[in-house]
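As you look at this complex, bear in mind that one protein chain is not there, while each of the others sits in place.
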Amino acid sequence: MKATTRSVDGVEIISLQGKITIGAGDTQLREVIQNALGSGKTNILLDMSGVTTIDSSGIGELVGSFTTVTNRGGKLKLLHLPAKLNELLHVTQLITVFEVYDNEQDALKSF
Amino acid sequence: MKATTRSVDGVEIISLQGKITIGAGDTQLREVIQNALGSGKTNILLDMSGVTTIDSSGIGELVGSFTTVTNRGGKLKLLHLPAKLNELLHVTQLITVFEVYDNEQDALKSF
Amino acid sequence: MERGDTERIDITISSRFENIELVQVIAEHLCENAGVDEDGSHWIGMAVREAVANAIKHGNKLDVRKKVNATFELQDGVDLTISISDQGEGFDPEKVSDPLNPQNLMKTSGRGIFYMKTFMDQVNYSFNAGGGTSLVMRKNLAKGSGIATTKA
Partner (left out) sequence: MERGDTERIDITISSRFENIELVQVIAEHLCENAGVDEDGSHWIGMAVREAVANAIKHGNKLDVRKKVNATFELQDGVDLTISISDQGEGFDPEKVSDPLNPQNLMKTSGRGIFYMKTFMDQVNYSFNAGGGTSLVMRKNLAKGSGIATTKA
């Protein structure tokens, strides 16, 4: 997994690329979120369009990231869900947990 | 393997797509050439740009096609060799057998 | 493949997460060869990924000397049976909690078996007396791919 970060209107937009799977990407995702929180960014928008594969460990890390950010008084939202990730969140009912956007502008305004 | 054919200036340009491998594409290539010859087309330009995988059986079929066309008084030439196919023809010295073009216009003029 | 035919593929890996993908691609290619579309093959590959990940992590506890075996059997070109076994100590499948239970919704784990059941028609565990877990998953490839509407 690779992550690239930019700040727009006080929101940290983190684009994730590649695999978020057990042993590859799951712990990296945790670090990326920790780094953002560590530097005081608590409004986080994860751009998922570049995520090629995700498994239950990756899904678990997304949930963990959500909890961590929320506990710090921040918000974690998702942008551009690939169809398969969308399905995985649906069948586990996690789609009710995450705020998901198709459009970056709408997402930014929502924070 | 898929093949699409068009005629330009009396030359049959056959674009091959996909795999030319043992049990998949090798016999199809033979049929495509037979069909062209059967309908009186003996000037054949094989556009190889869409070939994703080729193995020794596919290379063998290319050589067989060359011989068949030549024996019928025709010409078989190659257009747009992917880098890996180029290597495979080089190491077997078959590159000395085939006339290879990077440019369709030049290829057409050569017939 | 014709009626009456059985295709059998067998693969053994050591317990490293990097090897999960090797088994997953076998599953995907086998499905694609059997005419399953890309999405359908992906979901079956994902069930295999989850099963192998569990065998490596919970079963063999990442001991690289311990092996995970996967066997793929395709009958008549449509009935796919995937068996995955490890050399671990087993577990009680009855005690696995339901990830859809609201109190589990925010857990960071516990969705692997659920995904397997979602993508496959049948998921059965058995435990060998000498240790080791065997998981057998079945899927009728003709029934249409994608996510099963009824869950096992």
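Labels A, B and C are assigned to the chains in the order they are written; within every chain, residues are numbered from 1.
Convention: a contact is a pair of C-beta atoms (placed from the backbone, for glycine too) under 8 Å apart; a residue touches a chain by one contact, two chains touch by 3 or more.
Computed from a predicted structure; not experimentally measured.
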| item | value |
| --- | --- |
| For the chain not depicted, the shown chains it touches | B, C |
| Sole contact to the chain not displayed, among C:Asp10, C:Glu38, C:Asp63 or C:Glu89 | C:Asp10 |
| Chain B, residues in touch with the chain not shown (by the definition above) | 21-24, 55-57, 59-61, 63-64, 66-67, 84, 87-88, 91-94, 97 |
| Where the missing chain touches chain C, by residue | 5, 7-14, 16, 18-19, 21-22, 25-26, 29-30, 33, 64 |
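Rule of thumb we're sticking to: only the chains that are shown with their structure count from here on.
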| item | value |
| --- | --- |
| Chain centre separation in whole Å, for chain B relative to chain A (CA means) | 49 |
